[in-house]
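Every protein chain of the complex appears in place save one, which is left out.
Read from first to last, the chains carry the letters A, B and C; within each, the first residue is number 1.
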Amino acid sequence: MTISFLLLAAITITGTAAAMSLKNLVHCVLALTLGLVGLAALYLRLGAQFVGFTQILVYVGAVAILAAFAIMMTRSAEPSELSRSSSIRFSGTLIALMVFAVLAWAICSGTSALQVPGPQPEASVHQIGLALMHLFVLPLEVIGILLTAALIGAGVLAMDETRRAQ
Amino acid sequence: MPEMIDQIFVLLKHWLMAYVPGTLQPIASAVLSVVPVLIAFPLLFAITTVLERKGLGRMQNRYGPNRVGPFGILQPMADGIKSLTKEDIIPRTADQAVHFLAPVMLVIASFLVYAVLPIGKNMVIANLNTGVLFFFAVGSMVELSVFMAGWSSRSKYSLLGAMRAIAQMISYEMPLVLASVVVIMAAGSLSTVTIVNMQASYTRIWPHWYVFTPWGLTGFVLFMIAATAESNRCPFDMPEGESEIIAGYYIEYSGFKFALFFLGEYLGMFATSAMAITLFLGGWAAPFSFLTWIPSYVWFFAKLLTIIMAFIWIRGTLPRLRMDQLMNFAWKFMLPLSLINIVGAGVWHFMPAGFARWLIVSLLVVVSCALLSRGLRRGKSFYVRTYRFAS
Amino acid sequence: MLGEGILKGLTETARNFLGSYVNKDRLTTVQFPEERLPQIEATRDFPFLVYDGSDWQAGLRCVSCQICEKECPPKCIYIEKSKDKKPDVTGKLQFYPTTFDIDISVCMSCQICVEVCPFDAIKMNVEFEMSSEDRFGGLLLRKEQLAKSNEYYNKIHPTEAAAVDAALAEERAKVEAKARQAAEAKAATPAPVAAPVAGETK
Partner (left out) sequence: MTPMSAYLLLSALLFSIGLAGALTRRNAILVLIGIELMLNAANLNFIAFWRYGPHPEALTGIMFAIFSISVAAAEAAVGLSIILAVYRHSRTTDLDQMNSMKG
């Protein structure tokens, strides 16, 4: 438990918790980006440079901005009631807490063998590229098709119906 | 001796580091690398503003600023003092925290990207394995700060400006990244230092810059167009179109925060220009083998200034695009052409060296460029405009 | 082909840029305090009062008829008429303004005061560098600031001033001729018919 880990964990948890609990939706998105940047820093700390920067590029550069755009276009930036009725809120939080309790119990009782990391493994872009082109070439192609389909699908879905009919 | 002058800053740093106690070494090393960059590029910003205003003035048949100091070269100082002493106004309904954080975040993001730019031989703050990816990842944080600025001001103009800016930046980020992919393919690395080293060799006197290949030239042109759009400069300055939405997303800012936005914008422009130099124009490498005695950082800044001049020239020439033209250009011309360019780079890589691959790849690029530009023009119905109420 | 027009535009701006260093025609700016364009004769901005002779208090043409004050659209002229009369430049007794103020922050340079003045006493000036730190006091011109000699008028508007001078001289000659006639008539028949004329020439 080093200070840097605790700091990054605190940033991540604060950001995500704020994202899930703030009233103003734009504040939620901004807090979410804070949490995701903290998460990316954790990836970097674990030695996964490529994933860390991809995380920033995709989540901060695209997903957060998309969410902000959606908030603007659906006029839900004005703060509304915090959430559903208090009973749903209570039971939702309770379920989440229970899930956390179960997971924490499993983690604390199960992973004693893997507590100490080995020497820093090398995960250079070169190796990742080779792995993507050899062992993981099929998933890569599938992801390519998925992304293309998502691109077209999102465009068609978001298009105005009147224009689609033309 | 030229070697010595070339490495003078590196040697200076090593010499200074010898006096630092061991525990402070990492921090001192970081400070000694970062501080020169933090000084050099804002200084370049100051020089660029006055050069830009003078150059634009000359292009528009007028003198630029010529009052403060000899030939007006002290104008940036006057501007700086003015913006520092101006009142800092925050709109009453603005979101205080976000309104404050936006310019800070913009400047931080703009400065962060300089970490991976090699400004000379052995002169880079961090030689990251994923340098180019880092550049684009941190560059995308600029969009978020633009959104924060536009939304938190609670002004229609700034919100419109921010929306335009984000739409434009997202659209042009794709051609920007795809145009640089060809270089990454050729160099086989995401590290900026490796990419420059690959280009810093010569056949007889000619350098191995990527811009001297058909795909490299196309990639360079696409990259520069996308970089212009990315840094919101004319002719892509829709987000801050002075005549429509005054200053766009930073209209509600005043005083020093306004200056910070200005600084961030120019730093972004320098960073993308420096990236274009690194990727296509050989970074700090000299253009001819007999000129290698000139220090590498001189070459880097000479190339950077040339590209800045080109930016100013473009700004003095072209009118602003319309939103639909902007989007059509990004999605119907830039994106397909950059994809075809990647195919061209692949063909180049797998064909034997010689005249044939030059011909084939050039043909591929030129034909697709011509077809795509025809496609852009088609569907555009020109008609004689009639002014019903004027005559 | 895409880009043709862009290249054309780029050459034009490059010609402007380089040409501005060799060709004066490509730099139309006049750098004001050092360089000035010659003023055209019909320039006008704010009114001033003309006086004849060398003493402005004695020679002021204004007889305080207050027509300009009444006609002024933005009402920027303020005149106080004198109780007594003083001889003007021809020696005739006239009223004179004890106060004559023009607030040039209000004045709109319409020249109506000049057109209605029957005595050619108020004319338009060409002085334009009148910026002041005091927007109330500094822009309110008093009689002594407004009074300018006829020579000055001749200098700034030569043609117009010459015409005015000629007309005035003709009128004075006419008046003098009339007076002489009257005096001759008086000498011939000493009847008190020309009393008002005599009163004027006294």
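Convention: contacts are C-beta pairs under 8 Å (C-beta built on N, C-alpha and C of every residue); 3 or more make two chains touch, one makes a residue touch a chain.
These numbers were taken from a predicted model, which means no experiment stands behind them.
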**Q.** Neighbouring displayed chains - absent chain, whole complex
**A.** A
Q) Going by the touch rule given at the top, which residues of chain A touch the chain that is not shown? A) 1-2, 5, 9, 12-13, 16-17, 19-21, 25, 28-29, 32, 35-36, 39, 42-43, 46-48, 50-51, 54-55, 58-59, 62-63, 66-67, 69-71, 73-74, 76, 80-81, 83-84, 88-89, 91-93, 95-97, 99-100, 103-104, 107-108, 111, 114-118, 121-123, 127-128, 131-132, 135-136, 139, 143, 146-147, 149-151, 153-155, 157-158, 160-161
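To be clear about the criterion, only the chains that are shown with their structure count from here on.
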Q) With chains as vertices joined when they touch, what's the shape: line, ring, star, complete or other? A) line
Q. Counting only C-alpha atoms to place each centre, which chain is farthest from chain C?
A. A
(Q) Rounded to a whole Å, what is the gap between the Cα centroids of chain B and chain C? (A) 59
Q.
Could you work out how far the Cα centre of chain A sits from that of chain B, in whole Å?
A. 29
(Q) Suppose each chain is reduced to the average of its Cα coordinates; what separation in Å results between chain A and chain C? (A) 79
Q) What parts of chain B, by residue number, touch at least two of the other chains? A) none
Q: Using the touch rule from the top, collect the residues of chain B that touch chain C in their complex.
A: 55, 58-63, 313-314, 316-318, 333, 369-370, 373, 376
(Q) Show me the residue ranges of chain B that touch chain A in the complex, using the header's touch definition. (A) 95, 98, 128-130, 133-134, 136-141, 143-144, 147-148, 151, 159, 163, 166, 170, 173, 188-191
Q | chain C to chain B touching residues, read off their complex | A | 1-2, 6, 9-10, 12-14, 16-17, 20-21, 26-29, 31
